[in-house]
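Apart from one protein chain that is not included, each protein chain of the complex appears where it belongs.
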Amino acid sequence: MDREKKLLIANTMIVTMARLLKDAQNVFMGVASNLPFFAIWLAKKLYNPGLIWLNIPGRVNPEPSFPPLSTVHYEIAREGSASLTLAEIFDMSARGELDVAFLSGVQIDKYGNFNLSFLPDEVKGRVKIQFTGGAGSALIYPNSRRVILWRTKHDKRTLVERCPVVTAGGNLYRVVTSLAVFKREGKERLVLESIHPYSSYKEVAENTAFPIHPAPFTPPPTPEEIALLQEFDPEGVRVVEFD
Amino acid sequence: MDREKKLLIANTMIVTMARLLKDAQNVFMGVASNLPFFAIWLAKKLYNPGLIWLNIPGRVNPEPSFPPLSTVHYEIAREGSASLTLAEIFDMSARGELDVAFLSGVQIDKYGNFNLSFLPDEVKGRVKIQFTGGAGSALIYPNSRRVILWRTKHDKRTLVERCPVVTAGGNLYRVVTSLAVFKREGKERLVLESIHPYSSYKEVAENTAFPIHPAPFTPPPTPEEIALLQEFDPEGVRVVEFD
Amino acid sequence: MGKVKTLKEAASLVSDGDRLAIGGLLLQRIPAAFIRELARQGKKGLKVMKTAANYDFDLLSFAGCVDEIAAGFVSFEAEFGLAPNFRKAVEDGRVRFEENSCYTVIASLRAAAFGIPFMPIASLGNSYLVNKFKEIENPYGEGKVLAVPAIYPDWAVLHVHKADEEGNAVIYGPVYEDLIMSRAARNIVLTTEKVVSKEDIKRELDLAVIPGFKVRAVVEVPGGASPGACYPYYDYSSEHLKRYLSIRDHEGLKRYLDDVNP
Partner (left out) sequence: MGKVKTLKEAASLVSDGDRLAIGGLLLQRIPAAFIRELARQGKKGLKVMKTAANYDFDLLSFAGCVDEIAAGFVSFEAEFGLAPNFRKAVEDGRVRFEENSCYTVIASLRAAAFGIPFMPIASLGNSYLVNKFKEIENPYGEGKVLAVPAIYPDWAVLHVHKADEEGNAVIYGPVYEDLIMSRAARNIVLTTEKVVSKEDIKRELDLAVIPGFKVRAVVEVPGGASPGACYPYYDYSSEHLKRYLSIRDHEGLKRYLDDVNP
């Protein structure tokens, strides 16, 4: 994929996620959360300056001067308004005080459950492919008010009918992929909410392992949104997870 | 009681308790622990410099430059070797890592149980006299390895046959009063271990509500011990609890 | 609406019957000025909790503001003796004293802070306090374990050294149970020696342990812990405490509350 295309996808995903935070009270991003980092940063700049940004290094409302490659980088701990440890953020979630959280899965199924644990070898009854583990998601997903799942890939191996192992499930708000946005119908199944402008219903349908219905296009990033991201991230850290 | 007599009693009690700490790994003093404060200070000076001094302000091994009237005074938090909160000291006790603790009771019975809670009005079924509450003692007494009870009074209202309310009981090591020292026989009853040199078996027996047997005299404070205490506490803070 | 308020405005946020966790310990860093304002406003039926208290709970008992006190220890130390108004209120049946171990107060607050309904605790031996709590089976081993229930205070009331306008606060020295109270409580009121800039808090971020988001009011009260101490700024005032302890009746208490500012 060329760099232009990567930037287009990254910007669209970031902006889409940032706009979902317009009414958020607080938002948590965990490990390996490159795009959520930019989305929260942008939402605070443009839409919701009072948004409380929670993260693993444990500084409330960090003020990074550049986008680090790691989302537990100490640039995120350098400045902020107060300190709150990871354990205490989990406690907030357990108390029902966490509003929005970003999570991701290697597999996301039509129920909004995801798998970050492993692919089982059904025959041998053991682990066939080991993933990273779900980090805090088993707690965060059912106990936060709204969870935004994000994934830089969108194919039939990612958007699956049913996860063979459920690492976490719970209070899904939106799924934002490289091609589209899903929401959940009631407490049940994912439905397509919008298709990113550079994609098509056909492309999304061909790359999703469960049935979908047509949907409008995702509103594209505005020039202002793009300019802010470009100024903050001239090196393109936000495309590092795109192949 | 004249000041000379108060100093004699205070010094004897402090020195006796300090000598009990010769092999202590760590020792905790709680609220309102005037004499234990001096005992620990003296033990670290003379007998056991490696002794770890734990306290409510939460500085490990404080280095007070004067003896404060309150044992949660911030002079005890001004210097030290590290910080450890009260909650964490309780946790140490729960884990079985607390070696020696000083506790006190308004009533101490022949089983080594004490009452710091209240005197019940048996007829009306309610509180007749409210004491201070047992602070952390209900945890500390059964979970620390060795508990030293101390009491600046010794009379039949203090050394009772049986406490009507048991605030705490547990791993008694010694009871040090204004007149004598008790230890526990097995896990059962208090027996007199020594009588302070200025008192007598008769006086102790007349002021104890449970049976006792004769015992030798408590070794008196040495001139060195007294000189150190006097130098640290020329104002006589250590007699403040004596009437 | 900003969070920076007067003492009067902040105290009026507290409703009769609310449960309050009061910061500090004994005479150290208590929100004394706020306590006096609660008394001036004639609050009723408050439930208060803390590990070890004296001036604050004694005054609230005296003023008839509290129904229930949960604590491990309520007394002054050495030179000031016991807490006379607390004792009298309990002995007269005007205040229910839920004696706890300081440890069980902490365990109840931890359970609330962790969002779990109860906290298993270590043995309390043969203490009568055992009867206040329930036992549960240990699913991972032999025997039973005592458990204390979560207690969620409506308010944590804390006196801090510095806070910014959003309620992000720095505490120096011993934090006592202030942190766990701030996590367990639904809302926080801060009195602070000084309202400072965000930049000032930032310079000591490792000590900025109270985030502002549950803080509903920040009140600048220099000397707000007095007659208690606020390390390392000032020590407790024996003179003030002796004056307080000499008050004999409600008229005297009213004069005291009128005189002492704030």
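Labels for the chains are A, B and C, by order of writing; each one numbers its residues from 1.
The definition used in the following text is that a residue touches a chain if its C-beta (ideal position, glycine included) is under 8 Å from a C-beta of that chain, and two chains touch if they have at least 3 such contacts.
Treat the numbers as computed from the prediction; the structure is a model and nothing was measured.
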Interface partners of the hidden chain - shown chains only, full complex considered: A, B, C
Options C:G23, C:G72, C:G173 or C:P262, residue touching the unrepresented chain: C:G173
Per the touch definition above, residue among C:G23, C:G72, C:G115 or C:G224 touching the missing chain: C:G115
Selected residue (touches chain absent from view) among A:I108, A:L139 or A:A180: A:L139
Sole contact to the chain not displayed, among A:N26, A:T71, A:Q107 or A:S178: A:T71
Missing-chain contacts mapped onto chain A: 31-32, 34, 56-59, 69-74, 77-78, 83, 85-87, 90, 93-94, 113, 117-118, 126-130, 132-139, 141-143, 165-170, 240-241
Missing-partner contacts on chain B, residue numbers: 25-26, 52, 59-60, 79-84, 88, 91-96, 143
Residues of chain C (touch criterion as defined above) contacting the omitted chain: 111, 114-122, 134-141, 145, 147, 149-150, 172-173, 206-207
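What we mean here is this: only the chains that are shown with their structure count from here on.
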Mean-CA-position distance for chain C and chain B (Å): 27
Between chain C and chain A, distance of the C-alpha-averaged centres to the nearest whole Å: 40
Centre distance in Å when chain A and chain B are each reduced to the mean of their C-alpha atoms: 58
